[in-house]
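Attaching a single structure in structure tokens format; questions to follow.
Other chains of the complex are left out, but the ones given are in their true place.
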């Protein structure tokens, strides 16, 4: 399965994704410079974390217009697998590939910490290795992860099981205290209706090896590889 | 020239005479400006240079000692670690967010100027007490500024320290350390070699930022500095991130002879230092420097401290390729001059020469001052205070609670949760332990990093304080299983023209030097920050030590949390009746007095050797040194960092408060599986180090008895609550 | 030359964490009678255009596409000659 990780000016988790997929999962992966306009030949595109364009104005706002983005959007609309992590998630929101928007964390500070995530939907290409309701331990590191969607959008997200991860307690309760940033509905990650574009604030690439304190993130990437190897077809 | 002109720039009459002598003529205005910044304390080290000579700087593994942008240490396999610490105290006092942010930006540039990939940041902070809103404002801004810059760069801030004391009110300390890694073949130095080579400026445009910042950093803060403050530099971490990648690409393609960042004194210092190191000269045309503002004079361009700029000396013919790389990263790269053979820094504006001075006159001929050293009058009284008659506390549980709540000892999570300490996925042990541990991908090695210093000890005895800073840093590294390799130091002091400060400085450096020799941790570089005073009151003399160590096999590392029921607790080292300068004395008795704990460096080395060997042999499940708060606090910290409590039985005829809270040096608490107990004790005996079994891990309580008599019994939950909530609660006020 | 002054604010109903914090801060400093604070962005864009209509169109489009996020934000702007008169427009 061939991955491409997109490098925007200011991306800083691209190498981490590269390592997790390339060295830990041993899958082929290329770095794709934001100035490229062709993404053909890839099975999955990853938009990594970082501070694209310094996150100035709004996180992801300027990156959304990078030269590579039309190709990414076409790829995504054609059903290609797209994973946006942290800043990558913010870019997907700005690009309109996922609904909603990010605000500053309600504590108004950057937060780097381990969080617990409840798997709300394990039928996506990204979560096949998890069981429904499983609690994962994955770190976050962001200042603008306070997810917002209006009531209507939210209801639709819920109805269509597009909320994939929610912040929860270690035992899986979705409580305000377990919410590190003020996101509506404790939302940590969502998927599009077609099920091929996932955005999440937590960093799976930071917990893909035992030495880093956990391997739940590896399972997310491994789920993708499983899915691809099974040749499952989206939207079928 | 009117004396007012050069005096305003910070030069004395004799200094001005010396400039005339060097030049053989009167300097013009621009030239006076060049001398004034380069001969400022900040750049010229005129009150510290002779004293710094005392520090040992050599060891077989030191590849680069002081004098370059950063020090370099060999870590085997053709790799090296590059590191340096720097202060940004004055800018942070004026504008905490940008001051701290640009402090991080500056120190990171020193690392990649050597050709290294920056991999981590550490920060050492001092503020006044948090009940003052001004101090809360400063801490909030400083921490947010470090987070803003470091996080955006994608560099993990993996360790640091924060202390609070009234002596830092009004003059906070913000010391930032950066660490990088490099293949030895890629090492570049800040040399402008090769007559005829170009000088290229890469990065941000030049504005009127921080003109005379270096001079500003060389003055006391006061009413006047509010007025005279230079326009504050604003950091742009996004541009710096691009600058890092561009410079490393340039190194990878072997396109340059040398480079240097533009820190204090901007273009002036980078150009004359690069020339002076190589024994060459440099000619620069300021008209070629891209500007952000209109109407800037040559003087302003030369002295601007605009951030995120580098000066490169390309190999011949490499200029076009360098421009292309910079363009790829969206950066400007412009040839602004060339290397010359006459040793002069010659500044032109268009065709016209506006300044011409020998480069070495600026860097090496800065006058050096030997100020009379005098024992501060406060010391005798403070050191000889009779502490033996202080009342014994009635409730030791309550004392421990108060210590855990003391901001100096309480959890610093409020700070480091704002730092992305995980990015780069090498952080194996982040903030919260004795030292941070980073893996080196592609090898089995680990790097251990720490930064330490105790201003209170140094206040009470700067020699001891300096030595203890080194010893504690090394001990922290040993506790994670690393061998200490070298240090970078930041010496924060008051006005060095005062004999008492001169004495403190000399004493502290002497102490550090003594410890560095015995512990074999040479100094590879550092920074001196003088004039940390407000309204004539100096801060505590505060030497801060950043240290790097190596774990040959990262699988053999150690943490400080207890995790295993039944593990045996062994105290390596001995507790002496030493509560002078302790946190206990300050918190419970409201006193900063006495003598700091004694330090026997041979004992220290043996204790650390014992700990490292025990860890390397796989005998230890947790190790933690006794530092501020003494044994009792060390035990509590290990209980909180792990998952179990312990029952501890101490014996001896010391007063219980001494036994529990004395900050005697050279002590480490090890948790070892019962089967390893005898081997660890035997190892200690072999090294000639006292070691005693003091308890056993287990349960949810930390129970401590002395001679069979219960002293306290506190639950992990309660302790954790107190310890974790203290700083957040203060900051929320 | 025209100067566009652009104001980007959260839509009513979108919680503004920064505004709340500022309001809290002001109250804590002893300012009574503050009923609400909203924090938005203010941009000054210098345009090398003289045609107000074209400039207006351009600014309108820049706001819609980049400067404001329509999911949570709204915007308004004025256009003025560096020296002089101003005109307000609302989307």
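All chains are identified by letter, namely A, B and C, in their written order; residue positions are counted from 1 within each chain.
The rule we apply is simple: a residue touches a chain if its C-beta (ideal position, glycine included) is under 8 Å from a C-beta of that chain, and two chains touch if they have at least 3 such contacts.
Bear in mind that the values here come from a model prediction, so they are computed numbers and not experimental data.
Summed over the entire structure file, the copies of each protein chain kind amount to A x1, B x1, C x2.
Here, only the chains that are shown with their structure count from here on.
Annotation: 42 Å between the Cα-based centres of chain B and chain C. Centroids built from CA atoms put chain B at 36 Å from chain A. Averaged C-alpha coordinates put the centre of chain A at 31 Å from the centre of chain C. Counting only residues that touch two or more partner chains, chain A has none.
In chain C, no residue touches at least two other chains.
Within the complex formed with chain C, the residues of chain A that make contact are 57-58, 61-62, 65, 93-94, 99-101, 103-108, 146, 148-150, 182.
Looking at the complex, you find that chain A touches chain B at residues 9-10, 12-13, 15-16, 19-20, 23, 49-51, 53-56, 109-113, 139, 141, 143, 203, 205-206, 208-209, 211-212.
Taken in their complex, chain B has these residues touching chain A: 144, 147-148, 151-154, 236-239, 241-242, 329-330, 416-425, 427-428, 439, 441, 554.
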